[in-house]
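First up is the structure itself, then whatever we jot down about it.
Up next, subunit A:
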Amino acid sequence: QQKPEEKATPTPTPAEAKTPAPEKKVETIYFGAPISLSGKFSKEGQMSLWGMQVAIKWINEKHGGIKVGDKVYKVELKYYDDESKKENVQSLVERLATVDKVKFILAPYSSGLTLAAAPIAEKYGVLMNSHGGASDYIFEQGYYYVVQTLSPASKYQTGFLDMVKKIDPNAKKLAMVYEDTEFSRAVFKAAKEYAEKLGFEVVYEKTYPKGTTDMSPILNELKNYEPEILIGGGHFADGQLLVSQMAELKVNVKAASILVAPTLPQFYEALGVKAEGIFAPAQWEIGVKYSPEVAKQLGIDWYGPTQEEFLEMFKEVSGSDKPPSYHAVEAAAAVLSYAYAIEKAQSLDPKVVREAMNDIEFMCVYGKWKIDPETGKQIGHEMVIIQWQGGKKVIVWPPEAANAEPYYPMPTWEEKEQGKLAQK
Partner candidate 1 sequence: MLETRDLESGYGEMQVLWGVNLKVNKGSITTILGANGVGKTTTLKTIFGIIKPWKGTVTFKREDVTLKKPHEKVEMGIAYVPEGRHLFPLMTVEENLRLGAYTKRAEERFEENLSFVYDLFPILKERRKQRAGTLSGGEQQMLTIARALMSSPELILMDEPSQGLAPKVVMDLFEVIRKLKEGGLTILLVEQNVYASLEIADYVYLMSEGRIFAEGRRDEISEEDIRKAYVGV
Partner candidate 2 sequence: MLLRVENLRKSFGGIKAVDGVTFEIEEGEAIGIVGPNGSGKTTLYNLISGIYLPDEGKVIFEGRDITNLPPYERAKLGIARTFQIPRPFGNATVLENVAIGAMFGREKLSVEEAFERAEEYLKLVGIEKLKHKEAKLLTPLEKRLMELARALAMKPKLLLLDEVMAGMNPVDVDRIIELLKKIHREEDIAIVSMVEHLMQAIVKFAERVIVMHQGKILVEGEPEKVLNHPKVIEVYLGKKVI
Partner candidate 3 sequence: MKPIKDVIPNLIFLIILFVIGSSVEGMWQPIALIIFYVALGQAFNIFLGLTGYVDFGYVAFLGLGAYGMALAIQNFAHLGLVSIAIGVVAGAIFAAILSLAVGGVALRLRGAYFAIATIGVNEGFRFFIEGTRLWGGTEGIVLSGFMRKTFGSETTNFLSTYVSDVALFFVAFISALITSIYLRSRIGYALLAMREDEEVAKVMGINVTKYKILAFITSAIFAGIIGSLAWTLKLTYVFPEDVFNIVYTVEAIVIVMLGGAGTLLGPLVGGTFYALLKYYLNVIFPGVQLLILAPILIAVVVLFPEGLVGYLKKKVRGTKLEDFVR
């Protein structure tokens, strides 16, 4: 449960509180965030709040604050609930920029809300780091202060297609069934182009409107096209529904990659064995092989908690056993990127920090972080592909991040009914 008092700063560790280093003054720097704790994005909002809190905890307690010159800054998070609504986002971002004097803002969830916040951030010259607005076009509008931490929508399904091509070069017939929203459209437009480039033939492409509760018309029709591979989905609810009805109507494919929904444990809880073998793109997943060692090999800095540390702190912060979803880690990475960039720039001036961001490249639990100086778009980070195997979510792509082999083709629905798992 989210409790209001969690807003308070993580109390400084006793050691720090008692013996402040004499030569270094400890001051506070505020990061601000409008977060969707109510409304349609509250699921993502809650996760990102926890993620931010973990990152801040790490900065304050493990890292000893952000060091700029001879000063040490503790980070404190100012956040408000935007209820997933644009009016609130705008007034709250302004409050953060003026009343709270925040210079570093973590963008709200979703492309729409990020776009709503952008003019205000731009007006007050505060930085805004997008950790939940995937659409590429946000970064094509010429905003200077807006940067991106997560991989853009155009990247979501490309990894999966690469993977299929590699495992089964003969697979050709591809079906696309996805939610008609701007996010999914951005994903699948790019995916389609990419698929055709790889030599897939798109035999079926249909969308369903948001809020659909019965996909049988599409699936009944799809069956006739006998696709081998399916990519689709959009969000949580429809992703669950799509797979559940594919099972009911016995629409068998060799592999299916569904957006968002399968990355959550609730997906398997809801579908059980039916979830076996389903793929999904993820910005991050427990078990990714990002570590200080990997960073060293690549010759870039590691910044932030290791994966173990992160998971442990996440448990503390959230007060529950829920594992973090990628939304949490994205948000954490956005916070870390601020801290890292501030230290690099040795300045708290958003403009200077923004300049510095153009040049930095580092790795954290979330992976690599690097933006395109031109647009602010994320280009360093790579997505992973997860798959449900034997009740576990494993990472199967890209090979350098994978902790398991992809299971292909996925068992048929009939086989799954008999209890067959996607496990060797």
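Things worth noting here:
The criterion applied here is as follows: a contact is a pair of C-beta atoms (placed from the backbone, for glycine too) under 8 Å apart; a residue touches a chain by one contact, two chains touch by 3 or more; residues count from 1.
Keep in mind how these were chosen: all candidates are chains of the complex that A comes from, given by their letters.
Not measured: the values here are computed from a predicted model.
Interface record for this complex: partner of subunit A among candidates 1, 2 or 3 is 3, by the touch criterion. Those residues of subunit A that touch candidate 3 in the complex are listed here as 2, 4, 7, 35, 37-38, 79-83, 85-88, 90-95, 97-99, 112, 115-116, 118-120, 122-123, 137, 140-143, 180-182, 185-186, 209-210.
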